[in-house]
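Part of the complex only, each chain left as placed.
When the chains are written out, they are named A and B in that same order, and each has its own residue count from 1.
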Amino acid sequence: MNRVENEKYAAEIEDARGHISSTRRVTVTALEEILFEICPILDHGFIRVVDYMGDDTAIVQAARVSYGRGTKKVSEDQALINYLMRHHHTTPFEMAEIKLHIKLPIFVARQWIRHRTASVNEYSARYSVLDREFYIPERSSLAVQSRSNRQGRSDRLIYDEATRVLDILKSDSSRNYDNYLLMLNEDALGNKIDPSRDGLARELARMNLTLNAYTQWYWKTNLHNLFNFLRLRVDAHAQFEIRAYADEIVKIVDRWVPACSSAFKEYRLGAKTLSATVVAVLQAKIRGEDTTALASTLGKRERLEISELFPGLFS
Amino acid sequence: MNRVENEKYAAEIEDARGHISSTRRVTVTALEEILFEICPILDHGFIRVVDYMGDDTAIVQAARVSYGRGTKKVSEDQALINYLMRHHHTTPFEMAEIKLHIKLPIFVARQWIRHRTASVNEYSARYSVLDREFYIPERSSLAVQSRSNRQGRSDRLIYDEATRVLDILKSDSSRNYDNYLLMLNEDALGNKIDPSRDGLARELARMNLTLNAYTQWYWKTNLHNLFNFLRLRVDAHAQFEIRAYADEIVKIVDRWVPACSSAFKEYRLGAKTLSATVVAVLQAKIRGEDTTALASTLGKRERLEISELFPGLFS
């Protein structure tokens, strides 16, 4: 966003924050505090909470199909939420909903959109001209292709190679964007560059942009589907750039539904699913039996993962 | 609901209505007025609005991917909403959400649940004992099987036959419910009938109930999917009993999102989809040409429907 736009948006956001109404609905003070505010991610991206429905008690209320608020003591509500999470009774978590406004690089948007159980309205580059903004990673994020995991990163690039990569990314993004405007025959303020030319249709010109160009969308989902998204995208195997967004959403969820968030961390994020064989190995280990035979049936990769999780298990 | 329960629920609802909070979110005064209140349907059913997210401006805001409230003048917002509805740009309508608490006969619930794009938490008859409530139609609703439409009703039953039907429905429902309690070994207040007996598991005893027994659920969906539900269930071909619920929901939608509701009535409920051939017939008619040859290619049933819609078209 250029400075003029930034200021315009800041004013619109301030205006939205200024409207206070009274409601009979449940409200969440900690979330109201940051409502509409821009929370920056990466170099030009952001997340803003735009609306929400329900709080921790909405889950409890639906699980009990109750007439009133449906809550009992806080400790009982937490215990019920833990139980629901632990036993995969997932439908009550669909009863809370959140709507976010997100600005993100297109290559991140392409990973994100694979989560199909959400509502999305994306800024249309058929209809409007995209901002002059592209994601250029921090030098510290430029990593070597991993050899052990074909879908991942390894160590940092050495300084010179990183410099060269940054130069390429910056110059290619800029030039492609400049050429995008040139084909559109528009300058950054939307004025015609050359009055004698028509300009290429937007839906065509956009194809010259690079995948690190920023797009934005409204994204609305329920808490159950949000937890599924977070479980995959907070994970160490997720790409760093989408993780930056997911990490921020976890903080938002902490404000919004602290009891659900706590259950999510205990029974999903921090939990481990162990195969039938690994469970048998653990049972044998606790009984003090030798686990060599059982463990030998595990695949090499699973065995490696498990020995990192439980050092000493196979000895 | 027996009287004791009714009063308990009334108190819980009154309590919920009494909580007023302040919020930065958009609120809808006309909907807040009826929030949590029981709106009776059929003989023992009801609908209550339990929560909502967004109003008409939420659709406009998402369509524009705007930073602020995203609305311009009311007339411009209505025009945009009409345009979106008319051209099947449906995703912005997913940006408003509503949550209802509904009590309904099981055979209605079975039709309702076929709409898969909603979140549902149903009162569990594995876990709890169902209320002593069954749907007994009004005498005026007892209709003869239609001959022309195998899936519908025709004229009213004659008085004596209707009386007999009502007697059967009442006595079978009651006796099956009494036997349900007997098998459970519980009375209406949940006390053991015969202290020496254990009682059959609830998940089994319920199978003796009739399909007109009432169940209840929390049902949450977005405005787009709600419109799909309403288009099918407000229709004259929908069964009277589910239409009673759909008609009430239309009134709720009128309160909640009046601009969207107006567009929905103009471009969905009151609209007609005409086949390629019918469009060609209409075009010929307007040009003053003979339509006989074209019209003869229409199937019998479609021709009948179209001549009811456009009397004089085929003459």
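The working rule: a contact is a pair of C-beta atoms (placed from the backbone, for glycine too) under 8 Å apart; a residue touches a chain by one contact, two chains touch by 3 or more.
Just so it is clear, the model here is predicted, and its values are computed rather than measured.
The copy number for the entire complex in this file, given 2 shown chains of one sequence, is 4.
Simple rule for what comes next: only the chains that are shown with their structure count from here on.
Taking each chain's centre as the mean of its C-alpha atoms, chain A lies 35 Å from chain B. Put simply, chain A touches chain B in their complex at residues 8-9, 12-13, 15-17, 19-27, 32, 35-36, 50-54, 58, 61-63, 65-69, 91-92, 94-95, 97, 99, 101, 119-123, 216-218, 220, 222.
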